[in-house]
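Removed: one protein chain of the complex. Kept in place: all other protein chains.
Letters A, B and C mark the chains in the order given here, with residues in each chain numbered from 1 onward.
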């Protein structure tokens, strides 16, 4: 089975856009298809892993079609790939289909939003280490903050499909309803993004301004919920992805409660493959008081929250 | 009529691609449409004028779809606009339609070939000075070498349409049949590109390798033809566009024969508007033996051949 | 909501309509740009380098594109002092922007002579001393790399400039630009402009020849911006902040956001160079964009941006 192993390693693959559309404000969904070796490489992706997309070949829209605040930014001649995690990866007819949920925030994502079905981009991946699901847990709590949603969605699906004995509760937070990177039910309550209910999972929503769901930080919503939770800390695990402040506060809470917590970190990346040492995440080294930098792309992006010294 | 004048001045305009396709080897034809002020500005274009296209926004094809010899070149992050003359400009329903005939030769033209109907690019123009048609001439000889064809086609049409009293003979040359930037009749004789016969003009073709028409340089073909020509030198004018060596040899021949000759020059351009002084064409200053640099973009691109000191 | 922002600036004693200039050698003699924008909203306008005698400049090719940049080796092509006064001053007189004449030469005496002659012209607000052009065999960048030389030429030209503003344009290609800036200030410079282009080369691999007839050229455009920002910030912190001498920042500016980077780094005004070629109305769009930025961020006076980097 040596051949098999070699073929499944990460690589640079051509991916074809199947669909790509802006569905709400600056948020877009894109599906990509990889065949052959690419499909094999992406077959075994775990939630939290990511890929680096080369968007330099994509066209730029007319300035009028670009939000005013991005017009200067998009004139930069881009060079580097961009990291994206997946909201789902599946195999259909021997091809890997990758779903990406993304926000248009700058020079590369503006170009990305202009990709059309049939267009091809170069994808480097899969990269990094995803979430680890310890089979003996009984409760998994998923926390998604803002654009941290995609890998959490991916994880929710994997848990629903393959870990029937683990109960899953999901929390999603954002500044306001408009900043939720998915559709929210018009009941303005804790009924979640399109995908989550599909997986039959419980979902709670929090917004800073109360425009949907709980009014306040998602970590505060989670904290209150936890007080009513009947599972033992030992049987529980928390998975988070979102802004660093949110990860830090979830980590602190979990540490206090003795709950295992995995956080997916984000850093500016030049390579995504461990070559450049650009994506440093400061991590403690036991009780020595010393710290080292680990690489977000290679050692992460998912870390045990107790290791990370958050950069706030 | 002051307002009119102001509106017709050159400017930066959005142009919409109407059609764009590769029709033979590396040669493509594109039609663009300009509305409003753009249409007014381009209404009065004369053959030999040009515009600067911003192609930085256009997408890049997959490397496999690019000729091997261009694969490295197209990785350059392009910055500057690119100059193109027109093979035709016409007004339809108040819009200006511009036809461009171009060759895919590098980073910008590869992107250009990927533009699709409906896409928009920014066009700066019209620029430079085109050919001047002295009404009292009786014979106009048009010489097109390789990619020098577009403005000559444009000129042929204008002559056919508006100067019935001027007889027109066209010569088109290239290295070989494949390097002719237009379809050639399968009779392998002096029957010309698609557009020329439409205008009812006589057309002679020369190829260095004899693959179509006269075997030899187009200027040599012209020289031989001239010996049989019955018009007086004074009644004759020659218009040329093509490689500098061809222009130089046509200029020399015309000077010897006492025939007026206008040449359309090509230079690497950074601005196209006279700002950078990059596109210098060396020109004599009468009998002083002195020379000055004139700007191809602003003083040309069409020059009286007697002025130019060719750079060979 | 729209707060009134004052975008006029005081630049070495000159009252300018805005902090945006067009850079020497990239804006013709203003008539070319006037086709595309209202040039009176510009704060300043800097001519192509003027030398005592007319210069043809270098043979062609003189320009070539590189990644996010371009090389030029124009070679200080210009019509010379006499014709400049006769033909161009009347054009420039009509502009409301402050006119700076960029002065170049092969010997100090030449700089002095050109400056002294032009100092008599009321249409001219000041001079930009080009001791940093990489594209000429003599003079140019050679003057700009030796501190004692910089000080001396600045002193001499300052005398010739009489009551006009003297701005010294620095080359980026030195080990420590602050030493050169210090020398220019010591010599009496009223303002500094940085940066000029970086010496560079492009090779045509098929012909195995340099693309430019002059072999080397000056690199400009977005590619150089991060280096230019660094150099402006360095000179601001180490030299001009304490002496109060304004910096004209340039090098790779594309848009208002880039211009603001320069101001935050320490520039009092900015100049647009290569991008004039791509978007000939961009200089004015930058004026508007800077005003917009001030409004959005609660600055009521554009000069508050200068050095406002945390």
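Everything that follows uses one rule, which is that a contact is a pair of C-beta atoms (placed from the backbone, for glycine too) under 8 Å apart; a residue touches a chain by one contact, two chains touch by 3 or more.
No experiment lies behind these values; they were computed from the predicted model shown.
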Contacts of the hidden chain among displayed chains: A, B, C
Options C:50, C:71 or C:247, residue touching the unrepresented chain: C:71
Given C:181, C:229 or C:269, the one touching the chain that is not displayed: C:229
Those residues of chain A which, in the complete complex, touch the missing chain: 9-12, 54, 76-81, 124, 267-282, 291-293, 298, 311
Residue numbers in chain B that touch the chain omitted from display: 71-73, 75-77
Missing-partner contacts on chain C, residue numbers: 66-69, 71, 145, 173-176, 198-203, 205, 207-210, 216, 219, 221-227, 229-230, 233, 252, 254, 257, 260-261, 264-265, 293, 308-310
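Following the convention adopted for this analysis, only the chains that are shown with their structure count from here on.
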Distance between chain centroids, defined by C-alpha means - chain B, chain C (Å): 36
CA centroid of chain A to CA centroid of chain C, Å: 46
Where chain A and chain B are represented by their mean Cα positions, the distance between them in whole Å: 53
For chain A, residues contacting two or more additional chains: 77
Where chain C touches two or more other chains, by residue: 67-68, 222
